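Only a portion of the chains appears, each positioned as in the full assembly.
Here the chain labels run A and B in written order, and each chain numbers its own residues starting at 1.
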Amino acid sequence: MAPAPEAGGVFALMNVVGLVAFAMVGSLKAADADLDLFGVAVLGVLTALGGGTVRDVLVGRVPGALRSTGDVAVALLGVALAVLLARRVRGRLLDHPLLLAPDAVGLAAFAATGALVGHEAGLSPFGVVALATLTAVGGGSLADVLLSRVPVVLREEFYATPAVLGGALFWLAESVGVDPSAAALGCAGLVLGVRLLALRRGWDLPSP
Amino acid sequence: MAPAPEAGGVFALMNVVGLVAFAMVGSLKAADADLDLFGVAVLGVLTALGGGTVRDVLVGRVPGALRSTGDVAVALLGVALAVLLARRVRGRLLDHPLLLAPDAVGLAAFAATGALVGHEAGLSPFGVVALATLTAVGGGSLADVLLSRVPVVLREEFYATPAVLGGALFWLAESVGVDPSAAALGCAGLVLGVRLLALRRGWDLPSP
């Protein structure tokens, strides 16, 4: 899930923050579910790298996460942090602002790279929005599936919706001639803003 | 899941009927499981487009569903119908002939396009049958997995078997020199006939 080169330093930083936060979330969920050490590491790494891997497979690329060692090293740092903290804090950390804020940063960075990759691959507007969303929430959803749970993004919380909105903004901006890397920054900003607002206000989508 | 050009208008119509029916089935299942609106839309779209997406990824194509907007628009029509009906009818609609019949049409159309794509990609006889079956039942099975259920096609009902038989017929016909688009029509006809017969007679496969 390396940031696109043109997106520059801000993205690189957001990406690292997101990889660590996503890996911590995945590992803490795994520890809560009594997985063994291998399972905790797999769920952490999968939560961090899974969305980008699905994104790359869908557009016919060999996943970046398997071609580099940097991303997995950052993810393993998150796993290690989670293992160190797991005994002491467990589930309580999963809802803590100290984890939710960097997780929102990751959501924003991953949605933006997903939209960029979809754009580069020549996808349709739907494809761009789907790829932004899948990149952002795919890793956590795969982890939920492995834990034999309905992915939380399908049930409650205003978590995937910011990514959908961000992907739509990217496509709109790009289709009126905005430069893709500027569009990606706008996408990331919108996702981050909407997600933080949703957390603060406790937003939820209704059931039909 | 666009129909192969050579398969013509009948396929295009069957495909649209199938996309709407599959999306309705997925969304109604999601509403029954108390997912939120995003989850209901995702399950509907995934049930309609998931089988064709898996098919395309397996043969190394960027999924058609991500490159067009037509298929997802048709699927979202099915989602909207399901949401409008969900409050009133819920689970009862899932077993209603008005939904089961177009669902069987979709099963037939998707199995036929799966067999065609497998043939074009140079797969083995097993590969053609597997791709026909996966295209037909893959979307619904992915939706079941996201709902944390054992896919219904693995447990009961004569639902995947017609697709297997249709894929085998396609391969047999094509290997004795029948034109692929004629073989695809024969495949679709067999799947539709066997599935409707199974529904009428209440067929089930035995457990070993």
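Going forward, a residue touches a chain if its C-beta (ideal position, glycine included) is under 8 Å from a C-beta of that chain, and two chains touch if they have at least 3 such contacts.
Keep in mind it's a predicted model, so treat the numbers as computed, not measured.
Each chain in view is the same protein; 2 are placed here, and the whole complex, as held in this structure file, contains 3 copies.
Here is the rule we go by: only the chains that are shown with their structure count from here on.
Between the two copies, chain A and chain B, the C-alpha superposition involves a rotation of 120 degrees in steps of 5. Taken together, the chain B residues at the contact with chain A in this complex read 30-31, 33-40, 42-43, 53, 57, 60-63, 65-69, 72, 83, 86-87, 145-148.
Within the complex, the chain A residues that touch chain B are 57-60, 118, 121-127, 130-131, 141, 145, 148-151, 153-156, 160-161, 164, 204-208.
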